[in-house]
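Every protein chain of the complex appears in place save one, which is left out.
Take a look at chain A:
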């Protein structure tokens, strides 16, 4: 009987893990960088790393279901003659017709309207479906200016000047040929089937001084009626917020790296921009330094999933939050009911992110007429409304437990952090201590 040395267990490299090696093989085979939809998938410090303290002897809570806890928010009161008032502090983020089907845009409008909040257009212009089904519609003003026209500006309820988004601060958009249907091509004045590139920079202004003049022009065109938002990706939140305020924004929308995109390079999504959690306090600090906190509203987006996330963002100083990915999941994106179809595409429910290919089994991120038919906009709108209402109830539950009669009364003092990283980013004490890294000299 021969002796064999005991073998070691096969061990894979932590550096060259399965995903990394598969990406190297994919790049070598195709010669094209990987493009996908969604936001950062890597684990980053997030709202899960914060906890609420709740009330006890030193402060008293409000009775759940009995004592009122308000949730309304007014956006745009700084300069706009017609600010918008939302029943809940959760809005639907900008997503384009083109990246999404007409049915999906309609569902978002229906759901937002049922829940008393706003939805937002995207790159590619305003569709009749979303205008018709959205009580409050924010019209994005993007570098590409696809479909931009003064009629839609006038019939919008607010204008959002998009400078960046969290998934790709500094990057433009991309809509691959598979999704440029006749209708999408017509709205964007482009030939059908080409890869449509959206510029990363506005064509007729650069820098904060120009932005101030651009905002003046948009206000003059719309007779100073519409709130003007400025949306930035989470990169330098203190300075970007300060410059947006200086340029005359009514609202600053700040999108962290977990915020999704219809399609961009994987390397961009995972390696450019900051986590949402790290963006909020510097932005709030900028507003406070300028004496504009609560006068210019701050809307936070990027990875908001529940009422707990909403409450934490508000407690850190935001006026409202915006959801994109979560809203798509609510209307049916990545639903396990389509598992066989996801498998056929080489993926699984929950991981599908090749939205640019236009083959979405759920009929949401596609222009394919047959797939689009899978989404019933009325039922999907109802699901979104349900989800928004649950998030609102959850936010109120936490706010009442902290003794607040308006969700905006939540404050950093209500929070503690589970990790040193989250403590440093959110600038709330590490749980069980009074320590915030970087504060008090150490």
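Points to keep in mind about this one:
Rule of thumb we're sticking to: contacts are C-beta pairs under 8 Å (C-beta built on N, C-alpha and C of every residue); 3 or more make two chains touch, one makes a residue touch a chain; residues count from 1.
Everything below uses one rule, namely that contacts and distances are computed from a predicted model.
Missing chain, UniProt protein name, picked from "Spore gernimation protein", "Protein GlxC", "Na+/H+ antiporter subunit A" or "Phosphonate ABC transporter, permease protein PhnE": "Protein GlxC". Checked against the hidden chain, the listed residues A:25, A:155, A:197 or A:337 yield one contact partner: A:197.
From the set A:51, A:74, A:114 or A:216, the residue in touch with the chain omitted from the display is A:216, counting the whole complex. Among the residues A:55, A:74 or A:148, only A:148 touches the chain that is left out of the figure. Where chain A meets the missing chain, the touching residues are 30-32, 144-145, 148-150, 153, 176-177, 188-191, 193-195, 197, 199, 203-205, 210, 213-214, 216-217, 220-224.
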